[in-house]
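Below is one structure, written out as structure tokens; comments come after it.
Note that one protein chain is taken out, while the other chains of the complex remain in position.
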Amino acid sequence: MAGSRRRAGRDPLNVGRVLPAVLIAILLGGCSGVQSVLDPAGRDAEVLARLFWWMLGGAVILWVLMNGLLVYVSRIDTRPLSARAAEWLIIGGGIVFPTVVLAGLLSFALSEMPEQRAPGSGLTVSVTGESWWWRVEYLPDGAETPVVSANEIRLPVGRRSEITLNAHRVIHSFWIPALGGKTDMIPGRETRMSLEPTRAGEFRGQCAEFCGESHALMALGAVVMDEDAFAAWLEKEAAPAVPPESDAARRGQAVFNAEGCGACHAVRGTAASGRVGPDLTHVGGRVSLAAGILPMTAEALMRWIRDPEAIKPGAMMPGYDHLSDDDLSALAAYLEGLT
Amino acid sequence: MTDITQSMSRRVLENADDARPEGIYPPTEEMLDEPVDPELRKAQEERLRAVWAEPPGWRYWSAVNNSEVGAWYSLTAFAFMLAAGLLALLMRVQLAVPENDFLSADTFNQFFTMHGSAMMFLFAVPMFEAISILLLPAFLGARDMPFPRLSAYGYWSFLIGGIFVLSSVLFGIAPDSGWFMYPPLATESEGPGSDIWLLGLSFIEVASIAAAVELIVGVIKCRPPGMRINLMPLYAWYVLVVGGMILFAFPPLIAGDFLFEMQRSFDWPFFDPERGGDPLLWQHLFWIFGHPEVYIIFLPSIAIAAMVIPTAARRPIMGYNWIVLSAVGTGFLSFGLWVHHMFTTGLPSLSLGFFSAASEAVVIPTGVQIFAFVATLMVGRVRMIQPMLWIAGAVAIFTAGGLTGIMIALAPFDWQVHDTYFIVAHLHYTLFGGMIFPIIGGVYYFYPFFAKKKMSDRLGRWSFWLTFTGFNLCFLPMHLTGLKGMPRRVFTYPGDIGWDWLNMVSTIGAFVVASGILVFAYDLLRPKSRQPLTERNPWGGGTLEWAHDIPDPGWGSRSVPYITSRYPLWDQPKLLERMDAGRFYIPDAPEGLRETIVTSAVDAVPQHVARITGPAWCTIWAAVFTGGAFIFPTFHMYPPAIVCGILAIACVIYWLWTSTALVPEKPMKDAGLGLRLPTYVSGPRAPGWWGVFITMLGDATAFASLIFGVFFYWTARPDFPPENAVHADPAFAGLAAAAFAASWAATRIARGVNRSGNVLTARLLLGAAPLLGIAGATALVLAVWWPGLEPATHVYPAMMWALVVWTCAHVGAGVIMQGYCLAGSIFGKLTPRYDADLWNTTLFWHFLVVTCLITAAMIGILPRML
Partner (left out) sequence: MLGPRESSLWHMISAPTIWALHFCVVYGWTASVCARGPDPAAARLGIGIATAVALLGIAVVGWRAWRQWDYLDDYDYEHDGPSVEDRREFLGHAGWLLAIVSAIGVIFVGMPALFIETCL
């Protein structure tokens, strides 16, 4: 049992120097972003971001104390300490301290749950997860028929809106980090959540539950608007599509009809009334294309229509690579004009 | 040390019936001091060596001894880990830069599914079982595990299943729905991927449960005399707890797999909402398994730390009782956490609250564990031996993972970070800290035990610092990646959200980790033939595994010692010398049989000398055919699957018939130190009985999961049962219940009358019992078939059919066991005195009759009440 007291060999890599450098880089990297939990624009996200910073502070202190003690007793001063002190460390550190701290944290979290799941008032937005896009329907208080849209959600600021969630074929999860937590969309069960934006702006959401081949390519634009702007937008969104204005757009509409796009897509106010794919009535007015993965530009529209598979593997929409560039650009002009 | 024998009441054991131990126990100091005749010692060693020798040449692969099987098992699990790690590296390459096209979406999805599945099912759990099979007998001074052929069967099953599942990646047909296999995605998935996952891994789960049964029996029945429950090495406590957890955690998944495969193969709509099913039931069953699984991985690794730390601190562990508390407490609490994987599924806040609370509560026992380690190091005089470095690294990483765990256990915070890279970071911190680091530390620590050589100190330090630095470089930034909104399981991401540089850092870190693991792998596998053997007990440990001799003669313990301390090598002077001399129990093998000593569960009083099985090929054949029975259905080849199933059963029956519960040549034998022990026991004193009892606890859990399913549908679905549903026929259900009860009663009575010597009546009863069982099964099928319940139309008839299929399959096993006992009685293998098989069959039927009666009530009575 004697054994010589051996000093540890030299560390081939000095972690003491590498780690802080990484930490600093991360802090400098910043926490902002259109999809960041730490850059909140909603009441729930604000509470949770604040909670995170407090918990992070506590965690860092506890980690340093714990591992500092470990390093101290195993490398710096290896003389035996009293068994009584060690016993109290187990009781105090293992039972008393965590029980108190965890009870406090748990109380806060439990009291926060009903707040964040409070029913919304005024507006209900129904979102259905498809493969791999979002069907969005707005139902303001008292309205009979919903306003149908897709791949983008707009919410009024300063008010809690109700969001009901469904899924068509597989499970998805609806999440806009800047506004609040996520809720799964499950076939056969309607789930619900509510969001209370506090700051107008454009954000990004993304499907968070693995939903098949192109799960990575299922995002959505989230636009938070002032109450009045939102009301005006909704009124416009409810109206039928604007008729094409330029020659190119008119020709594009002819291509749209000739290729049978209306079998899957609806453009309200025209013969196109398909329900399989996203509603295109006001597609040109959205911030992005193909569920948040392409910019809303004519060029992107052409790329998408020519070969959706190349952009979103497994997408239901067939490619239209038999169309001439001319036809494609006309089609793009038509769609872009549907604001 | 004071003479403990003074305080103990020494009794001379009386021969009450011929299966009781007789003679003196515990041994006196004078008896232990008596020298062994050197001639005798040599002769004994000769005989022991012959009995425990490995089979020569190619027959080596028929070995079943724990040291061989354990080594193969660990190396195989390690190889699977390297394969799964390689998949991770390829994924990290794909994610190094935004919008990369190194891997296609489909390939990436197959890779992350296989990475998770392989790490969990082919590495983490098997690794625990492998290491335990390798080490546990040594910790307990036993010669071997209680059922060596079962370990071998488990190993070969694991190897076949693992290669089958992993190789699917090479053909591009691997499962691609995530390691959690959520329906409807996974049930609707085209190609054989989902079936490969379900059937391949079910096969491995069965092997895992078999190993767990064996390990539990090993801990409670194969301890050395005197090693009371308060003196067990902590590793044994953890094995006991983890074995129990496997027993209650894996069966719900097996029940889920059963329902899932029924949907895949026969379109029974358990998870199809269109026909009354519910995808959430799978999530519940999966995570009832999945969360305890995390602790099943973590606790054994902590157990390794609990063995290393006292050696490094050069004193007994502080707070042994506290650690036992925390192991048992964690084991329990870990079953109340599963919904924290489902916080975002929209369950009522109240329900989420329970799971959030339990997830926080489990921090307390886990913390106690870590603090007990720190306390031990405080009180001891620490030497930073190589394994201790890994343990310290483990604590540093694990505490960080634990602290983020506290954060995400709060449901509202989890709503934000769930399914993001924050979780990826958290789980890798807990698994590297709670598994990889302690395991590698354990390999460095125990390498001199099983290889009799030392690994390199220098390479070890290189490996440690590369792995530790690389790990933090890879996973620390992922917390931020997740908070900045990056979801998990994405094969690509846009470049303008601020995730790109974080991912690049993580990818670099991943390669640094890989280099560290490679250094370790090189150090582990490099030829060491020119290196000298180590000295015995090179670290100065206090537990029994270091009593093994160098070089190892294969018998494990030369004689099984009488134990009076938690650290016998530190506290019991002359222990080693007496063990080597063969002064203790069963120092000889005069009958040429492999033997180990069986003791009572709590106080480790010797009860029995168990004859254990030796090398065999039938276990490999049994594993091959079991593999066929699971693998053929993957490709919808049912006839060969059925043939394989029958052959597998035949192999198992052959194996049991030829090598278990054999009538001994004499009822009692001299076990040494004046103690005579029975060579055959039946009922609760026999390890086989415990094996059946523990297996059936797991089986009952699987059945309970199906019953949970029925109630789940009732609460979750308004149309369960649907209005105007066709119900099962209550008369047939009642008839089935009566027949099953009669079959059970016949078996139980047969045991009694056989014992009293009335062999003819026993045979008549054992002849009638299988017929009654078959009649019951027929009536049960008629109960659902006659009224016309169509399982493919709705989940209600499907669930009723599932209960019937489950029950009938078990009755099939019960009938075979009854027939086995009847055959045993006729051919002289089962006599009024030697009736262990009949005891085990009766025990099986105790559980079975409960299953049967509940099934009959569930289909015949309950739906009319809902």
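For the reader, a short list of remarks on this structure follows.
When the chains are written out, they are named A and B in that same order, and each has its own residue count from 1.
Throughout what follows, contacts are C-beta pairs under 8 Å (C-beta built on N, C-alpha and C of every residue); 3 or more make two chains touch, one makes a residue touch a chain.
Please read these numbers as outputs of a predicted model, since none were measured by experiment.
The residue touching the chain not shown here, chosen from B:V169, B:A358 or B:I517, is B:A358. Checked against the full complex, the candidates B:G172, B:G495, B:P573 or B:P684 give a single residue touching the omitted chain, namely B:P684. Of the candidate positions B:A716, B:A741, B:V805 or B:L862, contact with the unshown chain belongs to B:A716. Among B:R20, B:R228, B:R755 or B:R833, only B:R228 touches the chain that is left out of the view. The chain not shown here touches subunit B at positions 4, 7-8, 226, 228-231, 316, 320-322, 324-325, 328-329, 332-333, 335-336, 348-354, 356-358, 360-361, 364-365, 563-566, 601-603, 684, 711, 715-716. Taking the whole complex into account, subunit A touches the unshown chain at residues 87, 95, 99, 102-103, 106-107, 110-111, 113-114, 117-119, 192.
Operating definition for what follows: only the chains that are shown with their structure count from here on.
Rounded to whole angstrom units, the spacing between the C-alpha centres of subunit A and subunit B is 39. On the side of subunit A, the complex with subunit B involves touching residues 1, 3, 5-9, 11-13, 15, 18-19, 22-23, 25-26, 29-38, 44-45, 47-48, 51-52, 55, 59, 62-63, 66-67, 69-71, 73-75, 78-83, 85-87, 89-90, 93-95, 98-99, 102, 105-106, 108-110, 112-114, 116-117, 165, 169-171, 173, 175, 177, 180-184, 186-189, 191-193, 204, 206-217, 293, 313-314. Contact residues on subunit B toward subunit A in their complex (touch as defined above): 104-106, 109, 176-178, 182, 184-185, 188, 273-274, 277-280, 312, 314-315, 318-319, 322, 326, 344-346, 349, 352-353, 356-357, 360-361, 363-364, 367-372, 374-385, 388-389, 392, 395-396, 399-400, 403-404, 406-407, 410-420, 457-458, 461-462, 465-466, 468-469, 472-473, 476-477, 480, 482-494, 497-498, 501-502, 505, 540, 570, 716.
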